[in-house]
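Heads up, one of the protein chains got dropped from this complex, but the rest are sitting where they should.
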Amino acid sequence: MPEITYREAISQALQEELNADERVFLMGEDIGAYGGSYAVTKGFLEAYGEKRVRDTPISEEAIVGCAIGAAMGGLKPIAELMTINFSLLAMDQIVNNAAKILYMSGGQVPVPFVLRTVSGGGLQLGAQHSQSLESWYAQVPGLVVVAPATPYDAKGLLKSAIREPNPVLFVEHSLLYRVRGEVPEGDYTVPIGEADVKREGKDVTIVAYLRTLGLALEVADRLAREEGVEAEVVDLRTLRPLDLEPVFASVKKTNRAVIVEDAWQTGGLSGEIAGRIQDEVFDWLDAPVKRLNAPDVPMPYARNLEQLALPTADQLYDLVLETLQ
Amino acid sequence: MATRLPGAPALEREQLLDFLYQMLLIRRFEERSAEQYGRQKIGGFLHLYIGQEAVAVGAVAALSPEDYIVSHYREHGHALARGCDPKRVMAELFGREGGVSRGKGGSMHLFDKERHFLGGYAIVAGHLPIAVGLGLSGQYLGQDRIAVAFFGDGAVNEGAFHESLNLAAVWKVPVLFICENNQYAMGTEISRVSAETEVYKRALAYNLHAEQVDGMDVVAVYEATKRLAERARSGEGPMFLEAMTYRFRGHSMADPELYRSKEETQRWLGRDPIARLKDRLENADLLREEEYTDLDRRAREAVDEAVRWADASPPPPPEALWTDVYVGRGPVRGRDHA
Partner (left out) sequence: MPQMGFDMKEGKVVSWRKREGDQVQEGEIIADIETDKAVVEMEAFASGVLGRIVVPEGETVPVGTVIAYLVEPGEAPPSGAPPEPARVQPAPAPAAERGEPPQSPGAVEQEYGRQGREVAEAPARDFPEREAPAPARAEARPSAPPQPAAAERLRVTPVARRIAEEHGIDLRSVQGTGPEGRITRKDVEAALERQRAGVAAPPQPEAAPAAAAPERPALPVREGPPGRPQPLTRMRETIARRMSLAKQQIPHYYLTMDVDMTAAMALREQINASGAAPTRVSVNDLIVKAVAKVLEQYPAFNASYTEEGIVHHPRINVCIAIALEDGLIAPCVLDTNHKTIGQIAEEAKDLVERARGGRLRPEELTEGTFTVTNLGAWGVETLIGIIQPPQSAILGVGQVAPQPVVRDGEIKVAQMMKVALSGDHRVTDGAVGAQFLGELRDTLQNPWRLLV
């Protein structure tokens, strides 16, 4: 199986779906002539033309609203917001329209479209360009929120997202574009709403997604090497609908859980997962569920401060050992 | 008896009488809605369209059944003019299963997909980009349909308004923006919050073709809409129509109307679109008093029937809480409640 990058995997999915369905088109800022700010759509304009690869003005609300209308009119839009930070300008469209039209219309009007965006910090882009806001959207009924961490999942989930009859926020991560992994050529899908056990283990469960999956796998390897601890790593992959059954099954086996995410802790997804674990598998717990999140501060610019504002492998390692006490 | 109205040679008498009937239907529907609101049959917000009937009736009559319509939250008139069943519209106001949106939308969220009436929206200007997307879909698929968005003068100071006009113009999207300028954004007069009070001029800045029309004259609205819709349909890009109008009632049901004078309201009442069309038709010998009485009686009967029907429609079943959150998926936390 060829090994390609996360970026290439997403690009492949887009091309295959553009080829497969004439109703699929792309719209977003700098996706055409510029080739995409993360170069995902490089060469697309030349290949597919202006009708299907549409450069937009810097008008996030119009981009998302227009995609919603186009979806209601029978198209399969894939809109792109350059980063999730800019999604705040389109929040009305995402939350008040995309997520609610089906319900408000009593089921008459579905809104099937994909909104791709990029999350995460770590590149010294400062407070306004480094947020991880995906868990905000994971709270909204009516939205599907997908967050793949590997090239294989990225391609398979994006293809599922494009074929999904509901609005999908497809969250990529800026630090993952160069990650390589095996990806089949041609068509396959990864189902939305299914978490995945990325590493089996018996001693402790680590729940992660997006960038923190790599962190979790790295820590799991170290724990096995240095402590003889076998950590099981569950990759959420979809944040809404949140599939926690594999997490529950894993905790029944390991009796311990650590959740790690790049987002802020207060009111976030890690708390939701911890709450659900104690709801569902309380009687299997052998230690309190632990969470590792970004500290509740805006992202600082200085390199040393930025490193302190993101969960690290060392922190995760220590936290796992703490739950194993 | 004559068959044509002076100055409007394209319109048959039958169609003019239908305009009159449609406006009467909306007027009576809104009056009864207010009454039913008082009886607590209707909850939440209720925004009446009384006074602005000529805009919805004239504009919608000029469109094709294929064209998509989206509107603001004062949209009962547009839905009725589009042919939505008054019974099902009233049932929606009542929050009943028989409502156009099965009781889950309410007064501000009427949807009737079959009639290409794709919703009333309650975030000011939030539906304008949707109209652009609907227009784009027709253009993209090579279909002979346009999208029409109704919105008020309050919407023109929202970013979504500007983003939508610009994007539509850049992509030459077949969309017709119809601003119902009733002079007040809730209780704020346009001159107090808009540097440019002539709304159509804002559209000119985005290179849209834009016109202003007397929104109290149903024939004028019809003709302007017909013209602009055809231009949009023929590939000239987005069009903009500003209809000058006035709502005779308050913004919502609990509005003491302290922000405008009785004299001003009286002046506008003198331009009541129903009375004006009636007078013109009578003067042109196209309508007799008893015919008008008969139209009004039919409108009242239709509304009476709508109220009876709505009241007989059951409330949505409790299970409806969990449906229509997703297509093909249960509600995400439904497992806990199933």
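Per-chain numbering from 1; labels A and B assigned in written order.
By definition in this document, a residue touches a chain if its C-beta (ideal position, glycine included) is under 8 Å from a C-beta of that chain, and two chains touch if they have at least 3 such contacts.
Keep in mind the model is a prediction, meaning the values are calculated, not measured.
*Asks:* In the intact complex, which of the depicted chains does the undisplayed chain touch?
*Replies:* A
*Asks:* Return the single residue from A:21, A:200, A:286 or A:314 that touches the missing chain.
*Replies:* Answering carefully, the residue with contact to the hidden chain is A:286.
*Asks:* Which listed residue (A:166, A:255 or A:293) would be found touching the missing chain in the intact complex?
*Replies:* Here the residue in touch with the unshown chain is A:255.
*Asks:* Touching residues of subunit A against the unshown chain: what are they?
*Replies:* On the subunit A side, contact with the omitted chain comes from 255, 282-287, 325.
Following the convention adopted for this analysis, only the chains that are shown with their structure count from here on.
*Asks:* How many angstrom lie between the CA centroids of subunit A and subunit B, rounded to a whole number?
*Replies:* So the centroids are 40 Å from each other.
*Asks:* Under the stated contact criterion, what part of subunit B meets subunit A in this complex?
*Replies:* 68, 70, 99-105, 109, 111-113, 118-119, 121, 123, 126-138, 140-141, 147, 159-160, 163-164, 166-167, 170-171, 323-329, 331-332
*Asks:* Taking the complex as given, what residues does subunit A use to touch subunit B?
*Replies:* Within the complex, subunit A contacts subunit B at residues 23, 25, 51, 54, 56-57, 59, 61-75, 77, 92-93, 96-97, 101-110, 112, 141-142, 144, 165-166, 193, 240-242.
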